[in-house]
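What you see is the complex with one protein chain gone and the rest in place.
== chain A ==
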Amino acid sequence: MTVTEVGSARRRKEDARLITGRTTWTENVTLPGMLHLAILRSPMAHARISSIDVSPALATKGVVEAFSGRDVADVQGALPCAWPVTEDMVLPDRPPIAVDEVKFMGEAVAVVAARSRAAALDALAAIEVDYEPLPAVLDMEAALADGADLVHADKGTNRGYTWVFDSGEAGTGGDAAAALDDAEVVIRRRYVQQRLIPAFMEPRSVVVDPTGDVYSIWSATQIPHILRFLLAAVTGTPEHKVRVIAPDVGGGFGGKLQVTPEELIAFVAAKRLGRPVKYTESRSESLVSAHHGRDVIQDVELAARRDGTVTGLRVKLMANMGAYMGLVGPGVPILGAFMYNAIYKFPAYRFECSGVFTNTTITDAYRGAGRPEATYAIERLMDELATELGLDPMEVRRRNWIKADEFPFTTVCGLQYDSGDYDKATDKAMELFGYDELRKEQEARRAEGDTVHLGIGISTYTEMCGLAPSRVLGALRYGAGGWETASVRMLPTGKVEVVTGTSPHGQGHETAWSQIVADQLGVPFEDVEVLHGDTRTSYKGLDTYGSRSLAVGGIALYNACQKVLDKAKPIAAHMLECDPADLEFAEGRFRVRGNPDGGRTLADCALAVFAAHDLPDGIEPTLDADAVYDPVNFSFPHGTHLCATEVDTETGRVSIRKYVAVDDIGRVINPLIVEGQVHGGIAQGIAQALFEEAVYDEDGNLMTGTLVDYTLPTAADLPSFVTDRTESPAPDHPLGTKGVGEAGTIASTPAVVNAIVDALRPMGVNDIAMPCTPERVWRAVQGGAA
């Protein structure tokens, strides 16, 4: 086997069509007789719908149908939650369209179908709704207090679940309470992960065609396969009569890992009307109704000895679920539960999380999903510990982290970290950063009394990628497995079609998958076509999220390629009139071992199979192969990120002067794609640290309902990143890849906040709430509340 493609920085083959938009987005799908939907949404956070009248909308020009939740209450189904994290989790029915009560601002209350989108939007104003306001539950602590107003009165509580992991009880470590009691130093902090909005580029869009025998659903989703399965389940439609197509999809960041009300609404409307319908949200609708992320309050206690050795950690979370349980929302904090110990060896750990209902948009997966929260807490704590002990923050980390010769390492959570070298990545990062020089500059400028303060922030991290071994998911009560599929089809001309069960929405799978196939089968990169996203072509798969596509789906593809070669070998041997055992395969050609000339290519075999005129006895005339791979373990990328900030104490403005990321993500298929993932991930992590926050007012109105108020940074707000890598291949599979989709987001947020706090420590500042806006930084400098 020659290795030429894997490792090369191929330009992405899908980019020309994605960048120019000359492709199929769901919004471009136009079908004969198609109607356009518009959705009336609740302006209130919590209210009883005392009356609703859609008939005036029906009288509006161009309108074909209008209906409220009451009109479809019996047929609209309920939205699924696939992750009931505890046996007794409170799981309220979540109707796609509110029936009697609205429970968050932006919830659908009525739908109009019209001949044009404009006509549908015009008609919304004609719908008459009377709301009887109910108290809005917004604050998590208040929601959990006795006598609190309730989001779901019939459930009697706002506590959705309490999930506990205790290393003492699990037998994977010691008792955290004892560690805290015995500690020489205890650091106690409360950190708040503000609510974020995934803000994918392409708004959600769905088209449903009910004509013919099968319902065809186009959706801007990350999860066509899961959507098909669950839509069949919740609507009672036979699964084989449902086809889901995720055409090109413009980003997701977890925000499209959802079965949405809008998808079910479009399905119900199409079924009711017997005509194709399309719904595409506006940006404002997206911000208020697509699921949000994070929104977790973390109470953390770190136990340590005075020499810096960490001896235990106790974590207590309140996680804001919003008004309902999302598809995997309850499980997001649980994904973080196994990461609070991060790269460290401490022996005792307890984690307790309560999922809390509030009258807000649901929260669910957002890039990193649990792991950024965990990494933030532990990395902020390590800095606080270093300050407490008067040690360099990197030195404290170094004294606690797992050493390269200790892998595989079984953690206090019972996970087995596969491989890594934290010293190597850190040394490389420190050198690229110029850590010692910057520390010297910091001292000098402090001495001079510069009003702009230099801060240095560290974040070391690991994460669990490659979701996930199915039996682990089962043990965590997740509703599905973690395997992935790939099929390789050899066309008679020697070209190759690959079908993947992953569902790319910007990641570049077509390029990376082509590179893997090119190397394995010895065909040109250009000769590989990667098919995805249509449940008719890709009938089985578990889609794309959690940095799993390459780490799981890539291995399925590798295995399918080996099966193709296994099938081709006897055919090549037959043509060459030799024993298959005498053949070797290299550069796309089977040759008799020791004879570099002649031989037969895979294309020769494909054509021979196509003709099937002269095949060995008993050989099935096909080279096509399917593979399903269920990972044996998670993969554990890691890295060290360093950030230097300039903090203008007069205005509070934070500028990032230098950002260095050294990531170890195992073996790399395409360095250009990796670079893109790291850049985008860091940008989103910096955005949490400095820019983004979804804010509700005291009545439960989303104040950040446009991109004017929800301040997404752009390239102009970000520095140039210095990125590099070390490489510890994943030992569990032949590709050695680990996953990179979320690494940047996980690592960067604490690096930035640590840098800001480091800059301001001489002024007595030891924390600033995220996002660290200029105003908050300025107030912290003034000594006010941050």
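Quick note on the criterion: a residue touches a chain if its C-beta (ideal position, glycine included) is under 8 Å from a C-beta of that chain, and two chains touch if they have at least 3 such contacts; residues count from 1.
Here, contacts and distances are computed from a predicted model.
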Omitted chain, identified by the protein name its UniProt record gives, among "Carbon-monoxide dehydrogenase medium subunit", "Tryptophan synthase alpha chain", "Phosphonate-transporting ATPase" or "Ribose import ATP-binding protein RbsA": "Carbon-monoxide dehydrogenase medium subunit"
Interface with the undisplayed chain - residues on chain A: 117-118, 121-122, 282, 284, 650-651, 653, 691, 695, 703-704, 706, 708-709, 711-714, 716-717, 773-775, 778-779
